[in-house]
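Note that one protein chain of the assembly has been removed; the remaining protein chains are unaltered in position.
Note that the chains take the letters A, B, C, D and E in the order they are written out, and that residue 1 is the start of every chain.
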Amino acid sequence: MKLIIAYIQPHKLEDVKKALAEANVGKMSVTNSLGCGAQMGFEESYRGIKFEVNLLKKVRLEIAVNEDFVQKTIDAIISSARTGEIGDGKIFVLDLADCIRIRTGEYGTEAIG
Amino acid sequence: MKLIIAYIQPHKLEDVKKALAEANVGKMSVTNSLGCGAQMGFEESYRGIKFEVNLLKKVRLEIAVNEDFVQKTIDAIISSARTGEIGDGKIFVLDLADCIRIRTGEYGTEAIG
Amino acid sequence: MKLIIAYIQPHKLEDVKKALAEANVGKMSVTNSLGCGAQMGFEESYRGIKFEVNLLKKVRLEIAVNEDFVQKTIDAIISSARTGEIGDGKIFVLDLADCIRIRTGEYGTEAIG
Amino acid sequence: MKTQNTGIKKHRWLIMLLALFFLCGATETVFAENEAISIADVKQGLDTVWVLIAAFLVFFMQAGFGMVEAGFIRAKNTCNILTKNFLDFCMASLGFFLIGYALMFGDGNGFIGTKGFLLMGLEDTTSGLPLFAFWLFQAAFCGAAATIVAGGMAERMNFKAYLIYSFLISAIVYPIVGHWIWNSGGWLAAMGFGDFAGSTVVHTTGGIAALIGTMMLKPRIGKYGVDGKPKAIAGHNIPLASLGVFILWFGWFGFNAGSTIGAGDGFDIARVAINTNLAAALGGIGAMITVWFRFGKPDLSMAMNGALAGLVGVTAPCAFVEPWAACLIGLSSGVIVVFGVELLDKLHIDDPVGAVPVHGMCGIWGTLCVGIFGKAALGLSNEGFIYSGNPMQFGIQCVGSVATVVFVLVTMGLIFKMIDATVGLRVSRTEELRGLDIGEHGMESYSGFQIFSTT
Amino acid sequence: MKTQNTGIKKHRWLIMLLALFFLCGATETVFAENEAISIADVKQGLDTVWVLIAAFLVFFMQAGFGMVEAGFIRAKNTCNILTKNFLDFCMASLGFFLIGYALMFGDGNGFIGTKGFLLMGLEDTTSGLPLFAFWLFQAAFCGAAATIVAGGMAERMNFKAYLIYSFLISAIVYPIVGHWIWNSGGWLAAMGFGDFAGSTVVHTTGGIAALIGTMMLKPRIGKYGVDGKPKAIAGHNIPLASLGVFILWFGWFGFNAGSTIGAGDGFDIARVAINTNLAAALGGIGAMITVWFRFGKPDLSMAMNGALAGLVGVTAPCAFVEPWAACLIGLSSGVIVVFGVELLDKLHIDDPVGAVPVHGMCGIWGTLCVGIFGKAALGLSNEGFIYSGNPMQFGIQCVGSVATVVFVLVTMGLIFKMIDATVGLRVSRTEELRGLDIGEHGMESYSGFQIFSTT
Partner (left out) sequence: MKTQNTGIKKHRWLIMLLALFFLCGATETVFAENEAISIADVKQGLDTVWVLIAAFLVFFMQAGFGMVEAGFIRAKNTCNILTKNFLDFCMASLGFFLIGYALMFGDGNGFIGTKGFLLMGLEDTTSGLPLFAFWLFQAAFCGAAATIVAGGMAERMNFKAYLIYSFLISAIVYPIVGHWIWNSGGWLAAMGFGDFAGSTVVHTTGGIAALIGTMMLKPRIGKYGVDGKPKAIAGHNIPLASLGVFILWFGWFGFNAGSTIGAGDGFDIARVAINTNLAAALGGIGAMITVWFRFGKPDLSMAMNGALAGLVGVTAPCAFVEPWAACLIGLSSGVIVVFGVELLDKLHIDDPVGAVPVHGMCGIWGTLCVGIFGKAALGLSNEGFIYSGNPMQFGIQCVGSVATVVFVLVTMGLIFKMIDATVGLRVSRTEELRGLDIGEHGMESYSGFQIFSTT
């Protein structure tokens, strides 16, 4: 099992969700996040003081999947979130030692979907 | 060491915290999250346009524990967060390679608690 | 590759970012989080009812780095976030199985920076 | 050319005619150029201006109520309370137009009016004002009585139930109480009961309706622990509530000072206005001191409730008392409201915004204050207790207050029971947990904002 | 000259007459020293007080517009709309001072005024009011017309384009329409066109300008799916919008009832005020019922639009109709607005706050209602259709409404085209996605708040 963490542009969320659904990945958790990367920030000014904002709004997805879904998930995200411009985001893959469904108490790969 | 990530219903947070405290797990980090799972969303309508909301509010817990606390933690969460209804949530367990306490610079299992 | 998760005091974020930049770590993701740890909470009262607030505001950093950057990153965080007082925070280190840059589709250590 | 109105009398017509003749001549030359400037017209114009502006201010209080109620509850129910607040004014306008005004100000018996449905068959002026101006002022009052209840029953009351309730209170219950007290033919008015601007008519009515409603609804999920201890469910937007309090205070100047139904020579409206302000200020101070002493923190939400309590308290006596007395009334109301909030929590009556202590308790207290601090010289039937040592007026005030409380408890109790039996008073558990905004209206109040709520 | 009015009584007629005679002489000299307690002065003072307060209320509507517009859009564009709303009132004040007033109320021909630039060369009083008071009232109206457009074009219009547009509409387009209708020399005024407080002058003008602007701007990114289906882009702060609606309603009392330009004997202002209130209330109820039936949920945002629709609808006829007619006008406007919103969505005209249905459609509808429900006895040129069966007035209303629509479509269409060709009407895609607050102003509306927005 793997835990996939993906950072994407906020306005791509709907597309990514659709692509994931088509890849049969329906479960996920979404958080908002601020990202600092290759993408340049922008300048704000408040009452005559300028300042650089280099934390940009991103959406963070956390998706736990069984091994055979890992590549499909990654591909779905890449295809739907890519615009080719800096700031498109990153995907991180972690090993998932275990997974438990609270409702039933099931463990492991059964519990993921 | 393990890093336990749990998604629970928001109104269960108080109960879960109490159960964890009884299991001697007092440290944790909490974030709000939006979850997409087996639980059905609901319909909103705004100015005559209906739309499906399928991201539901969840609370995300992140708890780093030593090996001997893993099962206790999981059990405490399950027992306090379970209602038996869809949407109760999931627990993910990850291997934790290291842990450092910033204040003291301690590493490893010492630093967790 | 490692995924470093750090919880720090909110007002230390600027210092930590500066320290990381000096250590050539420029990419990261930031989230707000509520932490429960050794640090005591505080008491609020609302309309005559007192209650204990023991979830304190923290900032959560997520930084994916290649192996040779791990220690530098940790040191930079410790040196910039430490005040010596309870509540300074924790750093968690996880193994990162893979990393993908969405824009280019690159995998692995290439994709991290 | 109102000179005639001013009345000339009867016989002695010859002299009168002569006089008139000259007057017309005199005034004509002045007025001929001036298009009818009679002093009576100007006076009526001025009185109308005053009462209309007061009516606008009272209308604006609706916004104040909405903001206070919204600010003191959780974000997930905000849209719901605002819809209730918005619609109840609409419903009150309609109900008071169709039925309410007739029941309240129409001729009839001591208990209820029976003439003037749809404002038909009434004279053009009333109390020296154009009927329409008088109606608007009274309609805005009616809306206030209805909306008070929304706060007490917030975060769990069925929306349809609220609509039915709000129509009934504004079209029937409130007008009946109003008839007793503000219709010169009402039985309490006949007794010499003094309620200048409505501590009883509006606030006791609204506050007691909130009390019975809140008791029947039961507390919100999670408000009282298994150990019975109350838990804090914090309001989600204190700046909004604070703005609401300022709007209410602002509007209250119209509420109280407009109840003179005319500008007169300015003395009465000035006294009412200063009393209103002092009572509000002292109410805020009183509540702040009390809450600070009892709970160790200067709690803004309580101080704001205190100012409102002072305003409610001074509403009945504002025209009958001296400024120093207004200070005392305000201060005491501010203290009462803090203990009132505590008391309700002990009784497990869950009133999220403090509608019962503010409007119910201080409405009663203010009514009684008329009997204590009121002065006959300022228009009250009997001299107040502290001046005369005679409890006559105090007794009358008790009668009126008790009568209103009992009447509202019974009628509103029945109405809520009926509603509960039909459409149901309370929303489902899931809906309450998820929030009424989504459950009832399918929309969020703060779309896009991350709101972390565990209750 | 009060002594006379106070009337004369009884015997002693001879002496009275003498007295009167001398008093007339005496008072003249008396006033010379005593600074004028003349009834004409008091009356003018009262009228000025009334119109100034009304002007303040109309000014305050600017806040209402700002809050409604801000509340109904996304957080990321809030600062931008507020800046537009704030500056357009500033620009309107300036433009109306320099040019607008002259074009609108200055003497000239039936189409446009040509005197009074910078308020120079005008008489001290106009319509029985000090010029400055009259100007302020009218300037506040002018600001309202300008700001209506901001809502329809929200979330994607270039800021500089907006500034240019807002100067032009308030200095030129609005004053010309106003001249036709509210200058006694205007061609529509001469025809007997009735628009008491501006359903046409202000609201049709603003609403139609919003329509053409919105069409030219194209919808917001993501508003219509590839399948053409509209998507909901929810407003970010419903309590703010709700407050805004209350402020508008409050201010509208000044808008309509102040349009009497004087207090008179109170009857007119009272009628206008009650009609305004009833139409607003019934508008809210009408929209609520309609939206509930059609979409299954009592949508607050629509109910609030309904109240505004009722207000817009009753603005033209408020002085000419009876309260029951105001109820009908309000109710129908409330229904219209719901269908209007739907219609625009079908036509893919993306109007985030409903400026076109509320101000444009109901502005026209209200104007026509004058011809249907108006009464000659209340000052209209011809009896309305339902009383007389004669469509004369209705016809006149149609002419005025059509003329205004066409004129505004053409002039504003040209203005927007010109602006588009020079500074550009619309912001870039990146800027729209990131939000205009950052793109145009480099600041955030809710600094520190976590806002999760995927549109």
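Simple rule for what comes next: a residue touches a chain if its C-beta (ideal position, glycine included) is under 8 Å from a C-beta of that chain, and two chains touch if they have at least 3 such contacts.
Keep in mind that this is a model prediction, so the values were computed, not measured.
By the touch rule given at the top, the unshown chain touches A, C, D, E in the complete complex. Within the whole complex, the absent chain has one touching residue among D:197, D:303 or D:412, and that is D:303.
Residue E:136 is the one among E:104, E:136 or E:188 that touches the chain not shown. When the omitted chain is restored, the residue from E:192, E:222, E:413 or E:442 that touches it is E:442.
Touch with the hidden chain on the side of subunit C covers residues 10-11, 13-14, 32, 42-46, 50, 53, 57, 59.
Although one chain is not drawn, its touching partners on subunit A can still be listed: residues 34, 44-51.
Mapped onto subunit E, contacts with the missing chain fall at residues 2-3, 5-10, 12, 15-16, 18-20, 22-23, 25-27, 29-31, 33-34, 36-37, 39, 41-42, 44-49, 52-53, 55-56, 59-60, 62-63, 66-67, 70, 78-79, 82-83, 85-87, 89-91, 93-94, 97, 118-119, 124, 129-133, 135-136, 139, 159, 237, 240, 243, 440-450.
Please note the rule applied: only the chains that are shown with their structure count from here on.
Using the contact threshold fixed earlier, the set of chains in contact with both subunit C and subunit D is B. Comparing the CA-atom centres of all chains against that of subunit B, the greatest distance is found for E. Taking each chain's centre as the average of its CA atoms, subunit B and subunit C sit 18 Å apart. Inter-chain spacing, taken between the CA centroids of subunit D and subunit E, is 30 Å.
A separation of 48 Å divides the Cα centre of subunit A from that of subunit E. Residue positions of subunit D touching 2 or more other chains: 442-444, 450, 452. Residues of subunit C found to touch two or more other chains are 31-32, 34, 94-95. All chain pairs that count as touching, in label order, are A-B, A-C, A-E, B-C, B-D, B-E, C-D, D-E.
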